[in-house]
Structures are given as structure tokens and as C-alpha cells.
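Note that one protein chain of the assembly has been removed; the remaining protein chains are unaltered in position.
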Amino acid sequence: MSEPLIRVAGVTVRYGAVTALRDVSIEVNPGEIVAVLGPNGAGKSTLMRTIAGVHKPTAGQVHLAGAPVESGSPERVARRGLRLVPEGRQIFGPMTVEENLRMGSPDSGAALHDQLDRAYERFPILGERRRQAAGTLSGGEQQMLAIARALMAAPRVILYDEPSLGLAPRIVDQIFELIVGLRDEGVTSVVVEQNARRALAMSDRAYLLAAGSVKASGRSAEMAESDIAGHYFGTQR
Amino acid sequence: MSQFLQQLLNGLSLGSIYAVLSLGLAMIYGTLGILNFAYGELITITGYTMYFATQAGLSFAAAAALGAIAAAVASVLMQQLVFRPLQRAGFVTLLFASFALSEVLQGVFRQAVSPRAKGIPLPDALSNTIVLGTLRISTLTIITFVVAIVALAVFAVFMRRSRAGLHMRAAALDLTTTRLQGVSAGRVILLAFALSGTLAGIAGVLWISRTATVTPSTGATPILVGFIAVVLGGLGSTVGAVVGGFAFGLLEVFLEAYLPLGVVPFQFAIALVAISVLLYVRPEGLFGKAVEVKV
Partner (left out) sequence: MNGRLRVGLMGALVTGLLLVAVVSVLALSGSKSLASTAVVLCINVMLVVSLQSFVGTTGILSFGHAAFMGIGAFTVALFTIPATLKRSQLPSTPPFVRDTTLPWPLAVGLAVLVCAVVAALMGVVLVRMTTSAMVMATFALLITAYTVLLNAVDWTRGSTGIFGVPRSMSPWIAVAVAVVFIVVVRVLGASRLGLEGRAVREDELAAASIGIDIRRNRYLLWVISAALMGAAGGIWALNVLAFDAGQFGFATTFALLAMLVVGGRESVLGAVVGAGVVLLVTELFSRVEQGFRIGGFELPRITGTVQFVLALLIILALIWRPEGIIGRAEIEELVAPLRRWAQGVRVRGNATTAPDIVAEPSMSAGIVLEGRGLSRSFSGVRAVDGIDIQVERGEILGLIGPNGSGKSTLLNLMSGVSAPDAGDVLLNGVVVTSTTVHSRARAGLGRTFQNIRLFEHLSVLDNISAPPRSEAVAGLALLTRLNLADVLAAEAGTLSYGQQRRLEIARALATAPAVILMDEPAAGMNEEESDSLLRDIRNLAAEENCGVIIIDHDLRLIMRLCDRIQVLETGRTIAIGTPEEIAQNAQVRAAYLGDPVGGDE
């Protein structure tokens, strides 16, 4: 089997007295969409931020394309072709749409202009609002901006942390279609979702995280909803 | 009326120095949450550099340029040698460390140069006076204002248009998300200190041109003014710092002009009391954000 693009091996993350992740191992292969499901507080965001280099694991390792990630130095991880679309979008509200997009790009000059043109082609609404402060966009538009910002650097892999959070179902459909479309362009995706049904429908494989550890994993089509519901509603340990 | 206009011009000129000064201070607070007490010593460093450069026979303009560069370099060194080792510390510790750093530098100036004031020869052109009707304006007043406004404008354009400026603005909003875009935190911080030091250097050249001397404690008044302007404008707001700088300059000049003679020595105290009253009404300063939590 070929080397996975992301390999998380036995990762434990503690903050002070709190253990957010316990011995978590997951793998993501090139070209896949992997869903990470689980109730809130399961440690999904911590897992994404650990992969992106924001947190240092207390134990275990994270590898990106065969080499260990630089924990504690998210900028280095980002430059190796990984982007995190964070929970709550985290766009730069007071800056314009175009400035937000420029933040995502490692280039300037002509290369930057090409990237901007492509972004506006993909998201015409952002083109219309390029001079507007990003904080004034609607929730769905902000999410598109966050994704467009991530795409500026033509990354190999994008981690999405709760992309559907606070969005209307129609918008969520659009976002998920976009993620699936990007797979066909060769972008690998990891999608953290609470909304299990939708996430299973759009992903290739899934991991179920609860109380900081992996409780189940498999091909998305084969994951039984009753199992997942059990973990959500506490009828199953 | 003409006296009012005269004082207005003087006030704007002095205020423009304060604005540049405060901006450099506010920048570091905005990006890193450090109020750098040793910022005043950057102005002293500019002064000594200008002193030695003119002693060595360089022209005033060359000495001024060297002075500004020296302040920028010193600012970066402060970050590398003192603030970086303390990067996990809180606001109070950092403030205190910068306070101590300020004392160390003053000690160095006293040992290495002299505890006594050193004069810096100013070109005659600076002391000319232009008469406009009833107004008498010194060349220095005009040059100061022009240089400061140009510096503020260049800074604004740099922050708006350049890639580095974009990164710094983003870092001030959200450092982690900025790093997640592949922007190096170390570089942004270094640049912020370099830029802050450059602003201190420019303000320093203008300040030294007014005083024509430099002593180990030259930085004391500028840092004081900078702190007040920054609090007045609202901690964390660069626009506020510039406005606060101008406001304090005008306040100082007008108090000096219109207060009864016996009260003039107290102008600083009166200005501070006036500002305290303002802060009672608006504790967050002119441009600061109100804190929501009612505790």
C-alpha cells in the first residue's frame, strides 16, 4: 500500500489536567475525502489543529507525506501544502474580501492575479464583494471565502473543521458539493462534521471520535447509523 | 485670532511628532500586547547616533538617516535579546522587563558616553523664520510637520498595500490564523519591531532637532507622551494612537499659551488630569473597543 498523505499515529494531546485526545490513530490517503464524526467535545477540532501543527502532541506523531510535521510551527506545515479551514471560519473580518484572499497566497504579482481571477471565477459572489469588509458577508459567503482563501495556495490537502456550522441546509449542500468537486481536481480532504448523515453521504471513509478516542472507522457507505447514534445519544459506550 | 492660529500651527507640529511616536508604540502593543517602556531609549539612541555622526563630520541629513536606522536596529535587538526569551510571560512581566531594559540602557549611556548633555549642531536653515502676515513660523515647525505627515502617510500606504503590511495587520487580528496561512510568526514580529523602531527613529530625529541636545534620559518625556497618547486614543488602536498624539500635542501647546504664567509649570499635570476626566467618561479611550463583560 502506498504511503498515506496524513498519518496520525498514537497521538495524545493534553492541556493542563485535560486530556483532549487519547492515543488517536488515523490515516488519510491521497485523493480521499475522510470524514471525522463525533459529538461535540469529542476532540475533533483538537485533532485537526494538531495535524496542522498548532498543538504539540504529548505523545505520538503526525506525518505529512511521509515526513513528520513541525508541531508548534503551523506556518511550516502550511507551506508543505496543507490548509486548515478553521471552525467558525476565522476570516479576517475588518479586512476586505480580496485582502483575505491575498493572505492565503504565497505569491505576489502576476501569479497572485491569476489565483485571484480563478477564485472569483469559482466564487462569483466573492468577486462582486472583493472590496467589501469580510465581516459583513453572510455566514455562507464567509465559509466560501475561508475555502477560497485555502485554495489560493493550491494545497494538496485541506482540513475542514465543521464547515456546515450555523449554515442553512441549502448552503451546506453547496459547500459539500464543492468539497466533492475538489476531490476530482486532486485535492484530498478531511472533513470534521457533527452532521453525521450528510458527512457519510459525501465521504469515502469515516472515523468516529468520542471522548477523545476513535470508537469506530470504516468505509462511509458501510458505517451503520445506529452505531453512530448510539455514541451521540449515549445509549452505547 | 492670530495668536490662536500661531498656537494651532505649533500644536499641530508638536502633535505630529507625538503621533509618529505613539504609532510606533501602539504597533507593538497591537501585534504582541507589549507596551515597550524602553521605546523612549530608541529616541536617545537616535540622538547619540546623530551626535557621533556629526562629530565625525557627516552632514546633518546623513546623521539623521543614520539615527533612524540605528533606532530600527536597536528595536529589533530588544526583541531578540529581551522580549523573545520572555515570550510566554504576561503583560505585567513584559512591561516590567521593558522598564528595566530602559534603565539598563540609560546606565549604558551614562557609562559609555557621558552623564552630561551632548549638543548636536543644527543646520542654520532649521532656525529660519517665515513671516506670514502676523504669523511667525520657524522652518523647523514646517519641516517637522511635513516629515511627520509623510512618515504617517508612507506607513499607512505600506500597511494597506504591501504584502508585509497585510501580514502584519492580519497578525494583529489573529496570529494563529495568520500562521495557518503559511505566514511566519517570527518574521512578522521582527518586522513589527523594525517598523516600530523606524517610527521611533523618525520621531527621534524630529525631537532631537527641537532640543538640539541628547542626554542619557532624553527618552523619558517622549515615552511618557507616547504612553498617554496611546491610552488616550485607546490601547490597541493605531488610528487612536495617531489621534491621541495630535490631541496631546495641541493640548500641551494651548495650555502653555493660555494658562496664567504661574500655572504653566503644572501644564503636564493639568493635561493628565483632563485626560483622566475623559477616561472616566470613556474608560476605553477615544478609539478603543468597549469591553462587554459587566463584572
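All chains are identified by letter, namely A and B, in their written order; residue positions are counted from 1 within each chain.
In the analysis below, a contact is a pair of C-beta atoms (placed from the backbone, for glycine too) under 8 Å apart; a residue touches a chain by one contact, two chains touch by 3 or more.
In this text, all values refer to a predicted model and were calculated from it rather than measured experimentally.
> Of the residues B:M50, B:L152 or B:V231, I need the one that contacts the missing chain.
Only one of B:M50, B:L152 or B:V231 touches the chain omitted from view, namely B:V231.
> Touch as defined at the start, partner being the missing chain; which of A:R83, A:R198 or A:K215 qualifies?
Candidates A:R83, A:R198 or A:K215; residue touching the omitted chain: A:R198.
> May I ask you to list the residues on subunit A that touch the chain which is not drawn?
Here the touching residues of subunit A are 16-20, 39-42, 93, 135, 138-139, 162, 165-166, 169, 194-199, 201, 211-212, 225, 228-229, 232-235, 237.
> Contacts of subunit B with the missing chain: which residues?
35, 82, 85-86, 89, 91-93, 95-97, 99-104, 106-108, 110-111, 115, 216, 220, 224, 227-228, 230-231, 235, 265-266, 268-269, 272-273, 275-277, 279-280, 283-285, 291-295
The criterion applied here is as follows: only the chains that are shown with their structure count from here on.
> In angstrom, rounded to a whole number, how far apart do the mean CA points of subunit A and subunit B lie?
43
> Touching residues of subunit A toward subunit B in the complex: what are they?
Where subunit A meets subunit B, its residues are 52, 54, 73-75, 78-79, 83-84, 86, 90, 92-95, 99, 102-104, 106, 108, 149, 153.
> What does subunit B use to touch subunit A in their complex?
163, 166-167, 169-170, 173-174, 176-185
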